[in-house]
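Of the protein chains in this complex, one is absent; all others appear in place.
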Amino acid sequence: MIEITAREKIYQVIFGTDTPAGQRFDILLITMILLSVLAVIFGSISSIHDHYGVLIFRLEWIFTGLFSIEYLLRIYSSPKRLSYIFSFYGLVDLLSIVPTYLALFIPGASYWLILRLLRVLRVFRVLKLVRYLSEANILLRSMYASRRKVLVFFTVVLVLSVIFGSLMFLVEGPENGFTSIPKSIYWTIVTITTVGYGDIAPQTVVGQIIATMAMLTGYSIIAIPTGIFTAEIAREINTASSNTRCNICERTGHHPDAEYCYHCGIELSET
Amino acid sequence: MIEITAREKIYQVIFGTDTPAGQRFDILLITMILLSVLAVIFGSISSIHDHYGVLIFRLEWIFTGLFSIEYLLRIYSSPKRLSYIFSFYGLVDLLSIVPTYLALFIPGASYWLILRLLRVLRVFRVLKLVRYLSEANILLRSMYASRRKVLVFFTVVLVLSVIFGSLMFLVEGPENGFTSIPKSIYWTIVTITTVGYGDIAPQTVVGQIIATMAMLTGYSIIAIPTGIFTAEIAREINTASSNTRCNICERTGHHPDAEYCYHCGIELSET
Amino acid sequence: MIEITAREKIYQVIFGTDTPAGQRFDILLITMILLSVLAVIFGSISSIHDHYGVLIFRLEWIFTGLFSIEYLLRIYSSPKRLSYIFSFYGLVDLLSIVPTYLALFIPGASYWLILRLLRVLRVFRVLKLVRYLSEANILLRSMYASRRKVLVFFTVVLVLSVIFGSLMFLVEGPENGFTSIPKSIYWTIVTITTVGYGDIAPQTVVGQIIATMAMLTGYSIIAIPTGIFTAEIAREINTASSNTRCNICERTGHHPDAEYCYHCGIELSET
Partner (left out) sequence: MIEITAREKIYQVIFGTDTPAGQRFDILLITMILLSVLAVIFGSISSIHDHYGVLIFRLEWIFTGLFSIEYLLRIYSSPKRLSYIFSFYGLVDLLSIVPTYLALFIPGASYWLILRLLRVLRVFRVLKLVRYLSEANILLRSMYASRRKVLVFFTVVLVLSVIFGSLMFLVEGPENGFTSIPKSIYWTIVTITTVGYGDIAPQTVVGQIIATMAMLTGYSIIAIPTGIFTAEIAREINTASSNTRCNICERTGHHPDAEYCYHCGIELSET
């Protein structure tokens, strides 16, 4: 019976967010994830790599060791082990430690080590915490509510990019950097999103006129996703106030914290 | 009588979107359009063209053949043939196949082949499908409702571009890349839309001060179309949420709590 | 008495927008303004200037002649001549014709000729027409209502630009293109407004970190003017619907075209 309790306790601490121990574990985990991510990031700078290579190598093994123990404990304490292993976070947890071990056997495969950066996705575990905050919930629900409108919007953007891109390929041609239609489409997206690197820029007059039209299009259609999302989020924020309805005068639009109807002064009952 | 039924059936499948066969045809058509567009796009990359030129050439003839059959069937099954042929989509359908045939007789006219990319416009046929989704409807109605405000906005943007553009031509002059007023206006639009290629950039102090003003202008007036569109879409979403339609005057857009039509004063029945 | 009527009639046609003749005059004037502006714009392209210089020169004199006659007629028909001459549009009208005459006496002063482009401001006369459209009115009132908030916003942007700019001057220094604080402030505004020419870009690590902060600041504070303006425009659009109040149930929020209360079905009276 002791073993089961220990396992359940480990489960509570590692997976749970309700107990103080679980919250301390989450904060510790986030700290370690961020530190190990920073180690990988700064280890990629060649001057740092040359001077502190050994230190970073050791830190990496410490983090990998701790993450490995955590991974094994997660498997051990999970009530449904297989479903954890093959869940999204289970795979991310595995991918966070495997590259370091693989690098022992496959030397020179340093590029594989980049996969360790998928660790940063583990930060989203903490968003499960945040999820209970109404803030993140409102954002997610607004995004979910506007998903089909945004899809229609992106279809239009892509069709426009293909048309503008092939026009630019036709007008400017390979001699001005528009070497192929995919490259021209890439340029069009750089322009429509108003990023504008300038590595490719129209040189002919007709090309600049088409570019102007693409820019003005991009500049104004940004209003569409913003409009969609703003309307949804405003509705989400207002939902609380319109879900309450006075039983006497049937008015809605009450303050989110309202206890009394603003028109009759009668106590509002929960709906 | 059999022939008429067959023709009507072809019409239903090709033009219609209500029957399962019509929907399957639409999905097949969209797939083929996208594949043929991708073939043209990737065929424009010279390395792919060199290696897979023959394959792409054959694919192009297969797609052109199928689209030709589809075009003939559309003409055949249309109740009003001429009005189909000269409709927007009729012309797009024709332009999608003609360049491939023309390239047989006019060699070297490879640029004409770009016109095949107008095929991508045929994707919007599927938007006719989407059109019935309330999502796309809301976007279109919001855009329609805000069209005059957006027109006023674009007039102001263009007048500002002419003034800023000629000022920059005067201040910077041809020696700093501002070779003519149209080019300066092009630069102004690149700046106001915050694209900022950097192929032309002000070099003089006065030019940089004017550029700063153009940037701040562009940065803040983007708020105008966004504001217009957001307000319209918020209203559309709010009225769409009350789908009530008056039985007498057929008006929609009633208040969510409406009991009487705002136009006739007649009691609204639930739909 | 005939002379007075003629003068009044000229006044009605030139200044008025109510009569059919006045509207036809406005359309003719706009066309001529746009044509003369296009002539100046395209005349600045050296290849066009070389080939069609004489034609453009003649067109310029025709336009200047017609605008001169119009200017004299405006002075002649104005009830208060001096107040017209020294009004904003009076000065713009004068500046539209003076440079062409001046160029006769002061040869080589071709730069003065750019002032003719102030003609484009005369297009805003037609906005007086547009002004009666509720569309432009809503935009102007929203901008007027949000002027103080936008001023506060711009103060913050400028203080941020000074701080970021001097930091970058300190960190990057003249060797990386940040030759002086004004130039660094210019760079900061290019960055905060997300224009990003790339003619100057941070080279040091610390500089890139500060640049990142400036970008994220600019990327998020754009939300502020947009939010201000959207809220104002939404209020403007809703104003009509809340100005009407039912005499019976005292409800507001009626449809802009509402004739009957949505709650009682009682005819709404104008307020």
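The letters A, B and C name the chains in turn, as written, and every chain counts its residues from 1.
The rule we apply is simple: contacts are C-beta pairs under 8 Å (C-beta built on N, C-alpha and C of every residue); 3 or more make two chains touch, one makes a residue touch a chain.
Nothing here was measured: the structure is a model prediction, and the numbers come from that model.
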Hidden-chain contact residue, picked from the options C:F15, C:Y71 or C:Y197:
C:Y197
Just name the one of C:R24, C:R81 or C:R148 that touches the chain not displayed here.
C:R148
Against the chain that's been left off, what residues of subunit A make contact? List them.
37, 40-42, 44-46, 111, 114, 117-118, 120-121, 123-124, 127, 130, 133, 135-136, 138-139, 142-143, 150, 154, 157, 182-183, 186, 189-190, 192-199, 222, 225-226, 228-230, 232-234, 237, 253-255, 257-267
Subunit C residues that touch the omitted chain in the full complex:
148-149, 152-153, 155, 159, 162-163, 166, 169-170, 174, 179-182, 185, 191, 194-198, 201, 205, 208, 211-212, 215-216, 218-220, 222-224, 226-228, 230-232, 234-235, 242, 250, 252
Missing-chain contacts on subunit B, rising order, are 194-198, 226, 230
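Everything below uses one rule, namely that only the chains that are shown with their structure count from here on.
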Ranking chain pairs by how many C-beta pairs touch, which one is first?
B-C
Chain at maximum distance from subunit C, centres defined as averaged CA atoms
A
Compute the distance, rounded to whole Å, between the mean C-alpha positions of subunit B and subunit C.
28
Residues of subunit B whose C-beta touches two or more other chains:
182, 194-198, 222, 226, 228, 230, 232, 234, 257
